[in-house]
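With one protein chain withheld, the remaining protein chains of the complex are depicted in position.
Up next is chain A:
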């Protein structure tokens, strides 16, 4: 089994926790208490290797708090992340700006060249149907263009209906597998393991100061 660490970032109330809960538990609560600090969840998926074999991937997910005051905690959680889900609310224009700021920060602060950043526009259910089109504040094309410019993955989802949520994680899993497999192959040859390779052999530390994990 491969383990990857994933972090969710984004403005307050854009639906980070709801996306995770949709992915992990396949549930949705209209009213979910604000996240304080960060919340941890995990989920496994299966991806396909090039020889059509199923590979199990486990996501360790840190769902961070969105409010500005908690921003100083975020590095703890994204520092060793393999992937970041940067979420905005398609009905709140400013939330895309916040998302862009997170992307900037990730690019500046995370050394990992292979960090997968996925830009996610949430709450598309709110602007479905011709009656609600005016509720959309961020055009999909605009966000998509930005994502392409920055080399990010991009999609729009609805945590409420579940639309697109699983696909986002699936795509991240596949991308991580594809980028890591060479590294894996090398390691596998090295230790003659039976395929039970854990990329993050030591658990990624979330503590900035100690960096206890070797």
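Note that a residue touches a chain if its C-beta (ideal position, glycine included) is under 8 Å from a C-beta of that chain, and two chains touch if they have at least 3 such contacts; residues count from 1.
Simple rule for what comes next: contacts and distances are computed from a predicted model.
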(Q) As a check of understanding, state which of "GPI transamidase component PIG-S", "SAGA-associated factor 11 homolog", "DNA primase large subunit C-terminal domain-containing protein" or "Rab-GAP TBC domain-containing protein" is the UniProt name of the chain not shown. (A) "Rab-GAP TBC domain-containing protein"
**Q.** Of A:45, A:73, A:153 or A:184, the one touching the omitted chain in the full complex
**A.** A:73
Q: Would you write out the residues of chain A that touch the absent chain, in ascending order?
A: 12-13, 29, 31-34, 36-42, 60, 65, 67, 69-70, 72-73, 76, 202-203, 205-207, 212-213
